[in-house]
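Presenting chain A:
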Amino acid sequence: MTQNNAAKIWHEVASPFCGIASDDLTIEVNGSTVKILENGDAITQAGFETPITDTQPRIQGKPASLAEAVEHIANLFRHSQQPLIGGLGTDLNGARAALALADKSGAIVDSQYSKAAFRNILVLQDTGYMTTTLTEVRNRVDLLVVIGSDIEATFPRFFERMVWNDESMFGQEIESRQVVFIGKAPSGDASTSPGGRKAKVLGCADADLPEVLSVLRALVKGKQVQASEVGGIQVAELQRLAEQLLEAKYSVLSWSAGQLDYDHAEATIQTVCEMIKELNATTRSNGLPLGGKEGDTTVNAVASWQTGYPMRTSFHRRFPDYDPFINETQRILNNNEADVLLWVSSFNVAVTPPQSNASTVVLGRSGMQFETEPEVFIPVGVPGIDHEGRTFRTDSVVSVPLRKLRDSGLPSVFDVLTAVEQAL
Partner candidate 1 sequence: MLLKLTGGRIFDPAHDMNNVVRDIYVRDGRIVDAPSDGKVDQEIDVRGKVIMAGAIDMHTHIGGGKVNIARTMLPEDHAEAVVERTELLRSGCGHAAPSTLTTGYRYAEMGYTAGFEPAVLPINARQAHMEMHDTPIIDKGGYAMLGSDDFLLRMMAANADQEAINNYVAWILTHTQAVGLKVVNPGGINAFKFNQRKLDLDEKNIYYGVTPRDILHRLSTAVTELGVPHPLHVHGCNLGVPGNMNTTLDTIQGAEGLPMHLTHIQFHSYGTEGDFKFSSGAAQIAEAINKHKNITVDVGQILFGQTVTASGDNMRQFAGSPHAHPNKWVCMDIECDAGCGVVPFKYKDQSFVNALQWMIGLETFLMVDDPWRIFLTTDHPNGAPFTSYPHLIKLLMDKSFRNDMLSTLHPEAQNATHLASLDREYSLYEIAIMTRAGAAKLVGLADRGHLGVGAAADITIYTDNADREVMFSKPDYVFKDGQLVVKNGEVVKVTWGTTHVVKPEYDASIEKPLQEYFDKYHTMKMGNFKISNDEIADDGRGSLTIQPLRQGGKL
Partner candidate 2 sequence: MIINGVSIDPTFAEAFPMKGTRVIITAQNLQWAMNSAQAFTGFATSVIACGCEAAIERTLDPTETPDGRPGVACLIFAMGAKGLAKQVETRAGQCVLTSPTSALFSGIQGEDGKDIPLGKNLRFFGDGFQISKMIGGKRYWRIPVMDGEFLTEENTGVVSAVGGGNFLILAESQPQALAACEAAIEAMKKVPNVIMPFPGGVVRSGSKVGSKYKALNASTNDAFCPTLKGQTKSELSPEVESVMEIVIDGLSKEDIDEAMRVGIEAACALGAENGIRRISAGNYGGKLGPFHFHLQEIMA
């Protein structure tokens, strides 16, 4: 790290900190200080501008060289009854290295974001879905139904970029777009049209979403519904929405699985996805799952192509053994089934490892604070700031290149994990 570099301005910078991977950021880098000049928001700001505080690996709290730290980790792996590679906030090559290490060491892999991701993956594996991607939404959506999610809280630029853009490719009058929220109401005004039209909100508690969506699906199919109200929503209101969905030319139903934060929310998502398929009998309608930040989509994609399975796969049998319930980080740690936890969180200082009895190794973003000092801590570079990388957007179709914006000298997750693998 040198302090005397002249400030450098970067354009068209992609953000890995939010699942829609906005790639229009303008960023100024001065030494190791990063500042967003244009198109930032609360989430990208924290992501890019968190300063580097520590650069030195530590073993049991004591400074160590990277080589010593790597050897220490390798040693933990050699003697482990069952290692767990968790967190997995990383980019393409970090995911590749994690999987190679897991395969070699018989570890279990899981991601910090699996809880949310699996609400969609379990639907994919059961009945599949019809979905669309951001550019299609931006140009075609005429009715956006947001399910159980306050999108702007976690995807602050979603409405600005995908719904209230200046122009649609197909001559659609942008102001005519309809937005309906089911469940949570929006926390801000991002969903309000440029003309000042507020989104319609059919509010209900999370716990009522399963039934509300099932009733909506019944109405879309023209089925008789006896109830006059579900979860506090008048069935007549849902009937109107069902008619809107049937009339729309290109409706989009969106949810953020991270915000559908209740047990078995996949059942609700499945209801929505099956309804979408049914709508396509006569018109076009698509789902748009929103998520995928900080490597969430990336690690599932890489794991799928390298092993056939997404996260929550164990290699302890020398082949990929997938089990989304047994191979869940918190369950494993609660039951002391892993004795080594290798935690990767290269994007977010707040994503720290869960407390457990396992020997914990952290490949974390510089500045991470711990309640309990891990056995080993290696500050690693942030993909898209400290080294090049690639990350997938929420739609698992588009991936964007992440650039190296500064020369921090911090190793990448790929570097560290590859070194550990080779040391084994």
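FYI, a contact is a pair of C-beta atoms (placed from the backbone, for glycine too) under 8 Å apart; a residue touches a chain by one contact, two chains touch by 3 or more; residues count from 1.
Quick note on selection: all candidates are chains of the complex that A comes from, given by their letters.
These numbers come from a predicted model, not from an experiment.
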Touching chain, any copy counted, for chain A within the complex - options 1 or 2 | 1
Seen from chain A, its contact residues with candidate 1 in the complex are 12, 14, 20, 22-24, 92-93, 96, 100, 103-104, 121, 124-136, 138-140, 161-162, 166-170, 249-250, 277, 280, 283-284, 286, 300-302, 304-310, 315, 317-322, 390, 392, 396-401, 414
